[in-house]
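Written below as structure tokens is the structure these notes are about.
The other protein chains are all here in position, but one chain of the complex has been omitted.
Entry: chain A
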Amino acid sequence: MALINETIIKKKGYNLHIVRTDKYKTNTIVWKMKAPLQKETVTKRALLPYVLQSGSEKYPTSTDLRSYLDDLYGASFYVDLAKKGDYHTISFSMEVANEKFLKEGEPLLEQALQFLHEILQKPNAENGAFNSEIVIDEKRNLKQRIESIYDDKMRYASARLLEEMYAGDPYALQSNGILEDVEGINETDLYSYYEQAFTGDEMDLYIVGDVEAGQVEKMADRLFQFNSRTPQSSKAAKTAATSVKPKEIKEKQEINQGKLHIGCRTHVTFGDDDYIALQLFNGVFGGFSHSKLFTNVREKESLAYYAASRLESHKGFLMVLSGIDSKNYTKAVEIIREQLTAMKNGEISDSELLQTKAVIRNQLLETIDTARGVIEMLYQNVVAGKEMTIDHWLEAVEQTTKEEITAVADKVEMDTIYFLSGMEGE
């Protein structure tokens, strides 16, 4: 039996994905929209879902809307934005109790889908413009959301690293958009963009839970109707490996702990033949608490509390991050370089390989224990235009050899070293 039972049904303007499982006491619904990441649209896209979730024709204010959700046994509803490689995605997520666990058996799933339909297609708008009060409030909040990145030094250092490393490339943009562009958006512009997004975006509806597929499809047919479309692809090209000396960027702020973030290009993305080997590379190098970075930077040298690497699968971007005392900068960078060199030289023990495979397998299986995890995993295929099942994925992890990991390590290049240091010693 497959680990995930996904049925994909092509509908006009979107794909319907149904995953049947009786694991949960709730049903999860996620509506996803994807378009290329672009400077011109990123800020409008960042604002749009927040305006839509603040009111609709039937529930004009957020109070009306939230009261209705509370009455649906506290259905959760939230929006979020993400960057997946060179794409900008918007998600509308709902989770609603499965009626069979409640005393009164209300048709909660249908009510939730009806609600989502109203949010997406019947906004609080007239004459081609959104309600101006909602737009004013959400512009203010968007500005605050962008500004607050500065307050979280780890996020700030990551954002600065991307700006430096991907200067001129859409990937340097943040999913929340550009601060300076927020003010200029008005309720009419945004409404035009709303129409544009619902006409051109690639759209997917996921429903996960103890549901009956035929019934769900009927509900979806009744509620969600759009024009057909050919989704746009991102124009950004894959880069070729070059061997240049990494850029070094140092900045100072009044902080207690220095943030060291190192960006690497891997030249491998989701769905490539050596993508699984790259996952294993990341696991041996810095993904876990048995990895080289944790063992050497933290356990052996006591330089840091955290020292890890993270992989962005669709861009092929790998980031090393660690919080250190500023005086230890040179030493920390040196140790991290040594670990990368060791990977390139094939210095991977049997134990490291075995641990990494076991932990990645575990991580994959755990991810699909949550409805949200199932959806995110399946959505990777949509973003990359591939069809990789979890069963295939697990199999490929088992098969990958040390030589394949070393080969992929050889492609990994350190590109930019960003260090945000404190003012100590000045």
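Simple rule for what comes next: contacts are C-beta pairs under 8 Å (C-beta built on N, C-alpha and C of every residue); 3 or more make two chains touch, one makes a residue touch a chain; residues count from 1.
To be clear about the criterion, contacts and distances are computed from a predicted model.
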Absent chain per UniProt: "Monosaccharide ABC transporter substrate-binding protein (CUT2 family)", "Branched-chain amino acid transport system permease protein", "Peptidase M16" or "AtpZ/AtpI family protein"?
-> "Peptidase M16"
Touching the hidden chain, out of A:F288, A:F317, A:Y379 or A:Y418, is A:F288
Which residue of A:G74, A:P107 or A:G128 touches the chain not shown here | A:G74
Missing-chain contact, candidates A:S62, A:Q121, A:Q232 or A:Q380, resolves to A:S62
What residue numbers in chain A mark contact with the hidden partner chain?
-> 3, 21-26, 61-63, 66-67, 69-76, 95-98, 101, 103, 133, 137, 140-141, 144-145, 147-148, 150-153, 253-257, 288-290, 294-295, 298-299, 302-306, 323-325, 351, 354-356, 358-359, 361-363, 365-366, 368-371
